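A selection of the complex's chains, in situ.
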Amino acid sequence: MSVTQTSPQLVLHPDRLLPAEPEVRAIARRIHDAVQDLPIISPHGHVDPRLLLDDAPFPDPATLFITPDHYVTRLLHADGVGLDELGVGEGPLDEDRARAVWRRLCEHWHVYRGTPVRYWLEMELADIFGVTQRPSAASADVIYDQVAERLGQDAYRPRALYERFDISVLVTTDDPCDTLADHAALAADPAWSGRVIPAFRPDAYLEAGALGWPDAVRRLGEAADIDTGDFAGYVQALEERRRHFIAHGGRSADHSHPDVRTDPLEPAEAERIHAAALAGEATPEEAVAFRRNMLLEMARMSCDDGLVMTLHPGVRRDHHRPTAERFGRDVGCDIPIRVEFADALRPVLERYGTHPDFHLVAFTLDETVWSRELAPMAGFYPSVYVGVPWWFLDAPDAQRRFRDAVTETAGFSRTSGFVDDTRAFCSIPARHDLSRRIDSGVLARLVAEHRLSEEEAVDTAVDLVTTQPTRVFKL
Amino acid sequence: MSVTQTSPQLVLHPDRLLPAEPEVRAIARRIHDAVQDLPIISPHGHVDPRLLLDDAPFPDPATLFITPDHYVTRLLHADGVGLDELGVGEGPLDEDRARAVWRRLCEHWHVYRGTPVRYWLEMELADIFGVTQRPSAASADVIYDQVAERLGQDAYRPRALYERFDISVLVTTDDPCDTLADHAALAADPAWSGRVIPAFRPDAYLEAGALGWPDAVRRLGEAADIDTGDFAGYVQALEERRRHFIAHGGRSADHSHPDVRTDPLEPAEAERIHAAALAGEATPEEAVAFRRNMLLEMARMSCDDGLVMTLHPGVRRDHHRPTAERFGRDVGCDIPIRVEFADALRPVLERYGTHPDFHLVAFTLDETVWSRELAPMAGFYPSVYVGVPWWFLDAPDAQRRFRDAVTETAGFSRTSGFVDDTRAFCSIPARHDLSRRIDSGVLARLVAEHRLSEEEAVDTAVDLVTTQPTRVFKL
């Protein structure tokens, strides 16, 4: 029995993800032709800048595709493969381990049917690594060997891939206390001509009720060289660190809390809770009130310093604490919760919603707010943009639902453009490809239903991957 | 460079909004053929009866299409055009101002891509005014001149358009203290053969916590000639004003509050809060309880006097208060919020849900209640009808989602028929046209999937624009 017989071909169809109806597909194909080769703008993600600074070869296929990527490991875990079997949280894998992890993925390939993970991985394997067989128990070793062999070549090192992927800007997500030395070193490297810029992510410094917050505030003070022992200093230190990010090319500040309420506190009350929380004596309710007031403060700072404010709320992090305790954070057990924007954002929008320099991009994992809250807000406030589908919703049908839910109230011009939000560097082109194909199909249907001319549809598709993200994220 | 070259043609395709798949489209076209020329029944809207009483020419294209219509101004505002630039809230525009406002619309035409506003405006321009160029910076003046020229002709005055639009009944929305003298004068005009009837909208008189409520209650008493200083008189005055509306042809009472709870109060408690609120001493919680009890009272009155009860809840009005303070209400910054019907309406439905004369039509801007709450309720209670998509959801894809979400649980016969809810008189035919096309497409898909015969689909489509709204709204 030959492997070729048992493992089906892996072929990327040129019309993949385009609508099935022939006339609509033909229109979609023409729209997609206009955008498929445009450079990639990545305004939000989790790639480590060291990856491009060091430009070291990727170690092995399992580490490249599986172990650090919760999008991939979670469905294997659900299908009975322990995270320990996948090497999660254990550091570098030797070849036997890496190959074993890779085999688990290939053996369980069926669990990804109908998911974007399959789409991304197949496109990465085929397009980047020239793999021609679909992953399966039978093809696992052959594919492993082929990918591993390529990973040893210079053409597969991160900088070469950055060029090949045609990325024009890549935004990372960074701790406010980060010196950004890696960003600076990369930018200063004469052999490097790309653009990798940081984003300010202060969540941990705003959650006054979290374990370790006093220590975080102390570190913040050290990084800013400002005494954060009182509220004013704490606020000034955040402002100072934002300036540091801006000096390193930063254009946005990202916020991910359970909710997005922005209720103001009286200054004295903020000062009081700040002190109590530093002493470990704030109640949970006080800590939440403090964070909500700080989110409003961050918007105020955005009006002052111009950083785009992006919101990624509504996730119960580490839903299964035993898993987080054993394997760490971001390993696949974060679960979305219901989220509310209309009342939550009212304080910030009444203050800053028509401020000329304020940009607020609202992402959600709760689809119900797209038509009910986000599109109506983005359709009135010049500062508000609806973030495209993110995380669990970064998928073909969810992206279609997004456009269906948002466009009629907010058009295309009030949406953010695509955000890949990934730490899996090699998945970036596949994720943008998926988004461009879906948007081409969405626009094609509008053309086929005589709601838009084809010329306008092409123009819109190009906007969505060029001027729109550049404008919204101030790139 | 000629304008003809730079501005694309504006053509209304006969198959617009019908499904793209050729066989489904052919069925949809046959269904649509059966309904496209039927008269318009408009059971809920905001046209001023003076428009038809006075029959004065519309002043200019900007005042006709833009300035008073928050559907149109909001996306311009979001795109950076101030409401002051659009003449919002400033009264009559001189020609220069009107032309400048019109130019703003045409220059920003791209923001309406994919929205129903574009659909309505293009259809109004092409069908009513014979415009043949798509709005753009280049075509703005030409179109302005053409529309302005027509507005001076008798054929473009309101009554002539009412005839041309083939409206069989138009329901307005009116204050309970309104004398309805305009309605009476219009009905009494021998030169007028149309039907324009009022709807009773008592929101302001039920919100005991609103600024100015004591004054509203006093005016209510004057209008009814009943002392509203105690609760019994206040209730009697409302009943009296309903009788006044009924005497002027009124068939429905419309209610728009943040929620639709209908919890009863003990009479003594209602009396107590009534007195406290008149004295400006009711708590916010008491005022809300009072309004909820009054919503139940209004249902009781509907059982007694037969007025159809329509609900349009779940909007945070004037979300951006600075805009409302400067430009007034209804200028585009109302934002929907989550709404709950199942528990909220339980008290009213346990009392009156099976009353033979009670009709309750529930509209929503929160799509999540369609399949979860409204369709199950309308599929059991003979009094409950699901209102078709409204406001932000009065749009092609939202209407499809509505039918998909509601039909399988409640069929077609438990839905209200289309409601245009507009103050933009010239948009009425376009809005009904859109709805008829979408319903034709929805029905065509059921036929194509062999879930309904084409004969039944045609019959249903005709019902939805004739017998259904007539029956539901008691017209």
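A and B label the chains in the order they appear, each numbered from 1.
One rule holds in what follows: a contact is a pair of C-beta atoms (placed from the backbone, for glycine too) under 8 Å apart; a residue touches a chain by one contact, two chains touch by 3 or more.
The structure presented is a predicted model; accordingly, all values stated were derived computationally and were not measured.
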{"item": "Assembly copy number, counted for this structure file with 2 shown", "value": "3"}
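Here is the rule we use: only the chains that are shown with their structure count from here on.
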{"item": "Separation of subunit A from subunit B, taking each centre as the mean of its C-alpha atoms, in whole Å", "value": "40"}
{"item": "Of subunit A, residues touching subunit B in the complex", "value": "21, 23-24, 340, 342-343, 346, 349-350, 353-354, 368, 371-373, 375-382, 384, 403-405, 407-414, 445-446, 448-453, 455-456, 459-460"}
{"item": "Residues of subunit B defined as touching subunit A within the complex", "value": "8, 13, 15-22, 74-75, 77-80, 110-116, 118-119, 316, 319-323, 332-338, 365-368, 392-393, 395-398, 401"}
